[in-house]
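Before I ask anything, let me first share the structure, which is written out below as structure tokens.
One protein chain is absent from this view; the other protein chains keep their places.
Coming up: chain A.
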Amino acid sequence: MRPILLSGHERALTQVKFSKEGDLIFSVSKDHNACAWYANNGERFGVYKGHQGALWTVDVDPNTVLLATGGADNTIRLWEVKTGKLLKTWEFGTAIKRVEFSEDGRLLLGVTEKRQGQLSTVIVYEINPDPEAEQTSEQSLRIVCDELPKVTVAGFSYLSKYIITGHEDGSVSKWDAKTGELLQNVFVHDADLQVTDLQWSQDRTYFITASKDKTAKLMTVDELEVLKTYVADTPLNSAAITPVKDYVILGGGQAAMDVTTTSARQGKFEARFYHKVFEEEIGRVRGHFGPLNYVAVSPTGTCYCSGGEDGYVRVHHFDPPYFDFKFEVEREKENQSRI
């Protein structure tokens, strides 16, 4: 496969996201801009300008009408995808580390950072999916994390029933998305190594977490039970579950501050593919010069892209071997069912 390199950003990428149909890629970077790209040929559709600080996070609603971005200028901004018009700005006391739409696009959550005496919070807004409509300034829910360590990642579970958060100390919590009540808090990753990413399966009944402790874990929403563990040899920044094929993709690499002291080979700046069920590594894709900050898989399952500390987004469309690959047991099972 020939990767498409998207070089529209001047600084490190922080997050990349696909639209629901997998045709558009949204990328945010520390250079204050968000970009939209066509996934099939890498053409840049447009740039969303307006933020005053580094961007940490981006999400697009399921209709690909609204785009939410959050960053170090302490704002969440809502854009119209098609025109690039700024629809709404919500201001906060500290930086926004994560935004995510619910499955139906009616709710938007944001995670604020703990700093300057402010506590880490998860806030939820009700979103009007019509780009012409006025968006509310009123939070429908606000979860303040005063007892737990700071939240690093968060997302809505299936049917927007729960909010799952990942914390700085490697624990994962479940909250009631209606009342904001803490239901469960489990330690899944090594203590004091933060959860760096949380991505959903297609039906949002389970998710994968990535952590600096060099592992990624597949967990259920209902019990917060660890189903699978994928062990890597480098701190992980991101993990994604692939639709169509049962794989997971992990991205990471040495911390950005140590990069200059190591060669690209040692830095392990590769996307690692694991089999989702057998937990076995099946391959790697090289290319970035810096750690991978985020990996995202198209919901169609035919391509994935990674955003790196090197300022590039690399879009990979999978070749036939990716789809043909099967473990011996899978082949046997198929043969048996044929007989």
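To be clear about the criterion, a residue touches a chain if its C-beta (ideal position, glycine included) is under 8 Å from a C-beta of that chain, and two chains touch if they have at least 3 such contacts; residues count from 1.
Following the convention adopted for this analysis, contacts and distances are computed from a predicted model.
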item	value
Among "Translation initiation factor eIF3 subunit g", "Protein fuzzy homolog isoform X1", "CHL4-domain-containing protein" or "Piso0_004498 protein", the UniProt name of the subunit that does not appear here	"Translation initiation factor eIF3 subunit g"
Among A:D130, A:D319 or A:E332, residue touching the chain not depicted	A:D319
Missing-partner contacts on chain A, residue numbers	1-8, 19, 21, 23-24, 37-38, 41-49, 64, 82-84, 233, 247, 265-266, 268, 273, 280-287, 314, 316, 318-322, 324-325, 327-328
